[in-house]
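Note that one protein chain of the assembly has been removed; the remaining protein chains are unaltered in position.
The chains carry the letters A and B, assigned in the order they are written, with residues numbered from 1 in each.
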Amino acid sequence: MDVYARLEELGLKLPPPPPPGGLYKPVKQVRDILYVSGQGATEGGVPIVVGKVGAQRTVEEGQQAARICVMNALSVLDHYLGDLNQIKCLVKLQGFVASAEGFNMQPKVIDGASRLLADIWGEEDGVGARTAISAIELPGEITVEIEFIFQLKQEL
Amino acid sequence: MDVYARLEELGLKLPPPPPPGGLYKPVKQVRDILYVSGQGATEGGVPIVVGKVGAQRTVEEGQQAARICVMNALSVLDHYLGDLNQIKCLVKLQGFVASAEGFNMQPKVIDGASRLLADIWGEEDGVGARTAISAIELPGEITVEIEFIFQLKQEL
Partner (left out) sequence: MDVYARLEELGLKLPPPPPPGGLYKPVKQVRDILYVSGQGATEGGVPIVVGKVGAQRTVEEGQQAARICVMNALSVLDHYLGDLNQIKCLVKLQGFVASAEGFNMQPKVIDGASRLLADIWGEEDGVGARTAISAIELPGEITVEIEFIFQLKQEL
């Protein structure tokens, strides 16, 4: 399976890597483990899905925001690795959903991200451990922020 | 020390593993490290301790919710490993407490989980690094959600 061919099949195009929103590395590697910094629903660093699910945003819009987080993560990984085919699997993701008081379907929102990763890498390697929680506010008012841990096929 | 004998001594019975609340793996292993997805105060996937500490729930009820999160974690680990005695120690846990405005004793709530793990594996192996924070809302309105990292005695 070639990740780039799979992305094309899915009609997806990697965005340019988002400019860092502060003093951090988009990707930090320890041996074969890649820690990906929190990615948001941004384009070129500009928030494109903003507002809280349960108020300004629907669950479906939240899922779309979660998909954008994944695409930004893939973009910074592609930029870092040079070749996304070096990735073996998702280890874990932690998704934060900007939530209005009384909104309790964070897992449903983060499923947008998980579905996309499963569509790319399959149900075995594309699905990892997960925590889905809320946040009262997120940077730049984005609707979803997700951090990821991936594992490489072999240490570079 | 046999974990199952210890659970019995403590009067505890493993619940059946909770059905996944979305597209994720309850446990993801990387070598001898086990990442356990966020576990909630649920039974058979149904929330059983709900509401915010500082409003609908007391600290004691929050602690009880935290203990249920641990029991669910043990259940998914038992299901994954087949034998909880393969676990060497807790590495880290991160606990989210659904908190009313002005409630600031998240560590006291998460101590419910930490106490139980220490009672099972002892103060050395049952106690790890920890972060205890709040959340404005949690999935299904649960009172506490906890994710865990454990280490195996040896890589399987």
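The rule we apply is simple: a residue touches a chain if its C-beta (ideal position, glycine included) is under 8 Å from a C-beta of that chain, and two chains touch if they have at least 3 such contacts.
Just so it is clear, the structure is predicted and the values come from calculations on it, not from any experiment.
Which of B:E61, B:D78 or B:D111 touches the hidden chain is settled by the complete complex: it is B:D111. Considering the complete assembly, subunit A touches the hidden chain via residues 21-28, 30, 35-38, 94, 96, 135-141, 145, 147. Interface with the hidden chain, as seen from subunit B, comprises residues 33, 91-92, 94, 99, 101-108, 110-111, 114-115, 118, 127-136, 149, 151.
By definition in this document, only the chains that are shown with their structure count from here on.
Per-chain CA centroids place subunit A at a distance of 25 Å from subunit B.
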